[in-house]
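Note that one protein chain is taken out, while the other chains of the complex remain in position.
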Amino acid sequence: MSDLHEECGLFGIYGPENDVNVAWYTYNALFQLQHRGQSSAGIAVNNDGDITCHKDLGLVDDVFNAEVLGKMSEGQFAIGHVRYATNGAETRENAHPLVIKYHNGPLALAHNGAISNADKLRKELEDGGAIFQSTNDTEVIAHLIARERKETESIEETMPRVMKYLEGAYCLLILTKHKMIAVRDPYGFRPLCMAKAGKSVIFSSETCALDVIKAKFVRDVAPGEIISVTKNGINEIMPENPGKSHICVFEYIYNARPDSVIDGRSVYKARIRAGIELAKQYPVDADIVFGVPDSGSVASIGYAHESGIKHGIGFIKNRYVGRTFIMETQDQRIEAVRKKLSVLTDTVKGKRVIVVDDSIVRGTTSMQIINLLREAGAKEVHMRISYPPFMHPCYYGTDIPSQDALIACQMPIDEIAKTIGADSLGFLSMESLKTVLKNDELEEACKGCASGVYPDR
Amino acid sequence: MSDLHEECGLFGIYGPENDVNVAWYTYNALFQLQHRGQSSAGIAVNNDGDITCHKDLGLVDDVFNAEVLGKMSEGQFAIGHVRYATNGAETRENAHPLVIKYHNGPLALAHNGAISNADKLRKELEDGGAIFQSTNDTEVIAHLIARERKETESIEETMPRVMKYLEGAYCLLILTKHKMIAVRDPYGFRPLCMAKAGKSVIFSSETCALDVIKAKFVRDVAPGEIISVTKNGINEIMPENPGKSHICVFEYIYNARPDSVIDGRSVYKARIRAGIELAKQYPVDADIVFGVPDSGSVASIGYAHESGIKHGIGFIKNRYVGRTFIMETQDQRIEAVRKKLSVLTDTVKGKRVIVVDDSIVRGTTSMQIINLLREAGAKEVHMRISYPPFMHPCYYGTDIPSQDALIACQMPIDEIAKTIGADSLGFLSMESLKTVLKNDELEEACKGCASGVYPDR
Amino acid sequence: MSDLHEECGLFGIYGPENDVNVAWYTYNALFQLQHRGQSSAGIAVNNDGDITCHKDLGLVDDVFNAEVLGKMSEGQFAIGHVRYATNGAETRENAHPLVIKYHNGPLALAHNGAISNADKLRKELEDGGAIFQSTNDTEVIAHLIARERKETESIEETMPRVMKYLEGAYCLLILTKHKMIAVRDPYGFRPLCMAKAGKSVIFSSETCALDVIKAKFVRDVAPGEIISVTKNGINEIMPENPGKSHICVFEYIYNARPDSVIDGRSVYKARIRAGIELAKQYPVDADIVFGVPDSGSVASIGYAHESGIKHGIGFIKNRYVGRTFIMETQDQRIEAVRKKLSVLTDTVKGKRVIVVDDSIVRGTTSMQIINLLREAGAKEVHMRISYPPFMHPCYYGTDIPSQDALIACQMPIDEIAKTIGADSLGFLSMESLKTVLKNDELEEACKGCASGVYPDR
Partner (left out) sequence: MSDLHEECGLFGIYGPENDVNVAWYTYNALFQLQHRGQSSAGIAVNNDGDITCHKDLGLVDDVFNAEVLGKMSEGQFAIGHVRYATNGAETRENAHPLVIKYHNGPLALAHNGAISNADKLRKELEDGGAIFQSTNDTEVIAHLIARERKETESIEETMPRVMKYLEGAYCLLILTKHKMIAVRDPYGFRPLCMAKAGKSVIFSSETCALDVIKAKFVRDVAPGEIISVTKNGINEIMPENPGKSHICVFEYIYNARPDSVIDGRSVYKARIRAGIELAKQYPVDADIVFGVPDSGSVASIGYAHESGIKHGIGFIKNRYVGRTFIMETQDQRIEAVRKKLSVLTDTVKGKRVIVVDDSIVRGTTSMQIINLLREAGAKEVHMRISYPPFMHPCYYGTDIPSQDALIACQMPIDEIAKTIGADSLGFLSMESLKTVLKNDELEEACKGCASGVYPDR
């Protein structure tokens, strides 16, 4: 039930056979990546070198319909994007993919991540005469490509020089006149995988988008890797000194869908293990355990299995929450969380309940959740959080608020418990977090928002 | 995961104090009743005797926004409606509430149920000179009210005569110039309850809509009862020979939200008991049990608790399914069920799984669900259905298809299992169904779609 | 430049050959009748007995597009309607055609005019048990048809009885299961003509809609006449005692398009004659004469030709005026008339100008028009009005305001001239008005809004 947002979801496809409607496949895949971005959606299609793009604010199903997709039905390449903007600039201009024309022709670009030195690069580019029409860092990348690319070289030859400038997290899908390129930053902060469906070549932020189009997972794109796809085949370019994956641990806890497998590790299993660790670390005598839907649900099963306490369903999540709007005075009386979550009183009444959630940010949502449970008659409410407390910023695209808004920066855990009204409260320890992935790998994975230690700093 | 649909959800409110925005409260409540109807939504407001209405095709959040609600912010009474049409006539004309003018002034009418003799009544009314502008049976009720009501009598005096003509299931909310009336048919097929919030009087199809506006449940409207609300108070008119409740059992199994309490019985508990009974009746050695979301989820907990088999999450349900549309040839390759449901492979792979669902209608959806599980590596798939086989029509508003489309009318259960690809298949028996409610009460409750025996025939 | 509005425009077509798209023809014709109603538009199509209807608020081109018309492309009959509501009830419910089902099947109804005893009929119908879903008098007519029609008789046999109840002005187009019926009230207040295009039979409020679909005018529908069209032919039913035409004179002066011919008289010629009469009656020494576009333009040519004064163009009318909206304080500074009309300074500056308009209602628009001319440097402004002063109500569908709002009821003409700032002012006299039509016929034509004498009272 974290209100945090990651930046985006990506999908790309090359369909050599005429009967593959690349825009239609991309639309269906974006639909499965919708959890990675609900503020805008877009698809760019390359049909024999002509790139057209449709994008707008809204959900995938708001932006695309049969008429729009009908006009995009011809093409050999498509890239698609769903977006959540961390900086509030929810404008049409910021929707992806970005399509530009430059000295090497047309180029479409979709990006997931956050360029941590974007402001500096933007300033340098502006000083060099560049103009910007949006506030997102994808336009910075496009300018760098335009500046760096020599007319005689391929985009694959350009990209390593571009990547030298970029700091932070980025997965990129790029369409040029004759190619689709996939790029993952050298630290591998954000996920990107390659798949196949028949003769089609596919890239996707998460594996959960593959099944709907019956694609088969091939492998993850490696940190620092560049893969280009043309009608002549696939060209895989590994960096000279490949680094290890520093994948964001919070992808496993919250961002990704539990049916995805990222960098070889199942999101589902990671959450189950997080629940198991919570049960070991913070056992408590209780009648029932359940998660806050959706992200706490799987971890609560792990807790239940480990503790032997019965697993149940404590909340109904309203599936129809659309564009929320404000009705001044009246609105204050109807709390947002009440609109989204309804308690199953029979699960809770007179019971000692354990409720598992993925994180506590400001504390207000947790407070309202516990309040709902108390109103429904819970005798005790024990909250378990499947991630350590947020205490540091994220430089890689998760919109963790500033430290003065983070409750864990303001008070010790027992006081948080009191503030939110929990009988007990446990956060997964940094130590236990290791088990969520595998021990040796956790050393590498990014958990900077909890530890303050960052792979690239 | 039944594709069946019930007709509607109702909500009404009288707010004597000026600071209660009756339209806003109705909007928020309809939002919680959205599962009872996704094809149209509407609210009629009575402001000092003037009735205005806003309604359209679409979800509650498609039809209403701040601007529309802003124009309806004055008023003492409001009734709201969400609708799913069983007959396919998804037109704007058929949206509710219906607002008419007749010899006693304006009248707004919202209806949940199905008048089984509507065609006959419509014919009679037409023969008497009536004209119809829609195809729904609510207009039949409006005509009967207009025909029966004498100028010297109150609407409460008229309604018993109107009800004598009506057969089938109906809960009604009616606004007149100075009153709100709630009516429930003498068999009580569909749910309707009364609640209070401060000095406000409320009616709602389900209790799950009460919490968001902090209303307190008072009691269920009794079968055959008429309740009128004016600024002078509440007038409760019981029928002379009150019948017993013949509430639809399938409301408990599928239609209603599990956090609702209907006619004194918790929907959640009924589903848990259905799961327990299934476990008793159809035990099987397995590794994991889970439900088909959302309606199978609670029953699967009952099964798990009773059987001792671990409870898990087998499917992710995509929350963003909007207006679906068709892309001709391409669409055939992307099965609808795949767009809505994704398997959690880790839950399933190499496992013997028990999957609990609420019903099997044509069999195609179950076949696709089992197919998804097999693809994900399930070793065995045992399906348990928390309701007996559908073998008969429903005359009260659930759109069960004709018998030649019902798989249970075509073949014995073991053959259904083979057809849908299940290793074993069990339907809750009629006998066990008794336990879902309480034994003595089940005799009265309507389970005609399973038994072929109907309370009013 | 009158702000008055008449009620509606009608068009109907029977197309026996498969290659006639009746909805498309109706759409194109409505487009030419748009001046008769800009608030809503609708088309009902009869395809082998099934009647479907599309209608909404807005201009013809807002309501209809290729997708909507594509769905209506099959059919043998269509009736269409554009509407301006005189009573302000600009709701979707009031849009036409009205489609009902009654004991004789489906029926679609489009109406131009105003039933002057509608309130009384509505009351009687309500007392007889009728319910109303709109506030327009078309629904009254539908109820009367339903009440009067016997199952054994044809609609043509029913209509004379229905017409006995109706008072006021009405032209009707009706679709039944197998027929299209055209009806004109016994006084012939509003225009309706019959035309042919190939084997297609057509009815239209004005002849100006015929050219776009290359239809040929056949004749006007006679007062009191009923004409029915089926695939077997045309049935023309004249009333037993046919009355004379009492066509509204203001149709010629303002309502109709100048390229229409109504009841055998050219609208253009009537306006030219009105201009000539004004020149005879109110000669003045001036440099230039022009009309207030669009309705004053033709009369100003008559004035110029008769007087020998040069004809010019004094105003540009902005063609893009759409949905107007209000911006509070700022709006007061930008007068509505300034947005619609711009003066051609070169025509006016230092000149003695004669400006011809069709009417003066409240006087405010005329005041603003003269003010614009003065600002542009006109030395003298002489206003000529091609109709006598409005001093009485209209019972037949033109929304003349109440007498206390009519400037001509408040003061003598010379004072009106002073009030609006004109150097001189002349209204066409009742006497001269005779010449606009032909002398003998004017006795019959309705000019009640000027004379207070009404054909049916």
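By written order: A, B and C. Residues from 1 in each chain.
One rule holds in what follows: a contact is a pair of C-beta atoms (placed from the backbone, for glycine too) under 8 Å apart; a residue touches a chain by one contact, two chains touch by 3 or more.
Note that the structure is predicted; figures quoted are calculated from it, not measured.
**Q** Please identify which of the visible chains the hidden chain touches across the whole complex.
**A** Within the full complex, the chain left out of view touches A, C.
**Q** Which of C:Ile79, C:Val298 or C:Ala422 sits in contact with the chain that's absent?
**A** The one listed residue touching the chain not shown is C:Val298.
**Q** With the full complex in mind, choose from A:Asp50, A:Glu126, A:Glu415 or A:Glu431 the residue touching the hidden chain.
**A** Among A:Asp50, A:Glu126, A:Glu415 or A:Glu431, only A:Glu126 touches the chain that is not shown.
**Q** Sort through C:Ser245, C:Thr347, C:Ser366 or C:Thr398 and give me the one touching the missing partner chain.
**A** If we include the chain that is not displayed, C:Thr347 is the one touching it.
**Q** Looking at C:Ser266, C:Thr364 or C:Thr419, which residue reaches the missing chain?
**A** Result: among the candidates, C:Ser266 touches the missing chain.
**Q** Of C:Ile313, C:Met391 or C:Ile413, which one is in contact with the hidden chain?
**A** Residue touching the absent chain, from the options given: C:Ile313.
**Q** Spell out the interface residues on chain C facing the chain that's missing from view.
**A** Touch set of chain C with respect to the missing chain: 21, 24, 28, 31-32, 34-35, 38, 59-62, 65-66, 69-70, 208, 211-214, 257-259, 266, 268-269, 272, 294, 297-298, 301, 304-305, 310-313, 316, 318-323, 325-327, 329-330, 333-334, 338-339, 342-347.
**Q** Taking the full complex into account, what residues of chain A touch the chain not shown?
**A** Residue positions of chain A that touch the missing chain: 92, 98-103, 123, 126-133, 135, 142-143, 146-147.
Methods note: only the chains that are shown with their structure count from here on.
**Q** Could you label the chain B-chain C interface same or different, taking same to mean over half of its residue numbers are used by both chains?
**A** Same: most residue numbers at the chain B-chain C interface appear in both copies.
**Q** With chain centres taken as the means of their Cα atoms, state the distance from chain A to chain C in Å.
**A** 61
**Q** Considering chain C alone, which of its residues make contact with at least two other chains?
**A** none
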